[in-house]
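Missing here is one protein chain; the remaining ones are kept as they sit in the complex.
So, chain A:
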Amino acid sequence: MQFMLLFSRQGKLRLQKWYVPLSDKEKKKITRELVQTVLARKPKMCSFLEWRDLKIVYKRYASLYFCCAIEDQDNELITLEIIHRYVELLDKYFGSVCELDIIFNFEKAYFILDEFLLGGEAQETSKKNVLKAIEQADLLQENIDFQMRLFAGNFGGKPNNPCCSIRSVALDVNSPPQGQQKQHPSNINTDFEVTGLLFSLISQPSCLK
């Protein structure tokens, strides 16, 4: 795989992963052209098209287009499966994933992608293992930071802990953007931000379902 793009029906880029070295300008140009081409396709058309000397495989999930560019010798049908697997992973992690999840937690989407694909190829074919790895890494993030702060004598705690702000939790609980209350157990961690050391060791990272 040479690159993967996720974009909305309005053509806004939500995620871009490049596995070939290209300049920023080239990436922008390719993105623009490809987005235009794919959005121009009618709904009943097949998921493959030839573009420049690459094969493009795309699939639409709700309001997001998942688009991969593969090489001549790659199998198009299995690429569709790879795309589907990635969506399943996102779904399991975020719980009924929607575009907003990916907008607000784009770095998590990247982390999951990097646990599933490396250098354009699948590194793990078991859904369970990928999710487990992400979960462990998330845990590590919380634990190490906690320990670090413990040992650094950082008691009294800064009210805004940088490590918390990038976890997939800090959605404003009062007005969830998707219009429904998502029960993220790790909401508990927002307390952590406020109360500093009252770190709840029983908090479950959100990826465990």
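Some notes on this structure:
FYI, contacts are C-beta pairs under 8 Å (C-beta built on N, C-alpha and C of every residue); 3 or more make two chains touch, one makes a residue touch a chain; residues count from 1.
Keep in mind that, in the parts below, contacts and distances are computed from a predicted model.
Per its UniProt entry, the chain excluded from the display bears the name "AP-1 complex subunit gamma", taken from "PACRG protein", "AP complex subunit beta", "AP-1 complex subunit gamma" or "DELLA protein". Where chain A meets the missing chain, the touching residues are 13-16, 18-19, 21-23, 28, 44-50, 73, 75-78, 80-82, 85, 103-104, 106-107, 110-111, 114, 118-119, 121-129, 133, 136-137, 140-141, 144-145, 148, 158, 160, 162-163, 165-166, 170-172, 177.
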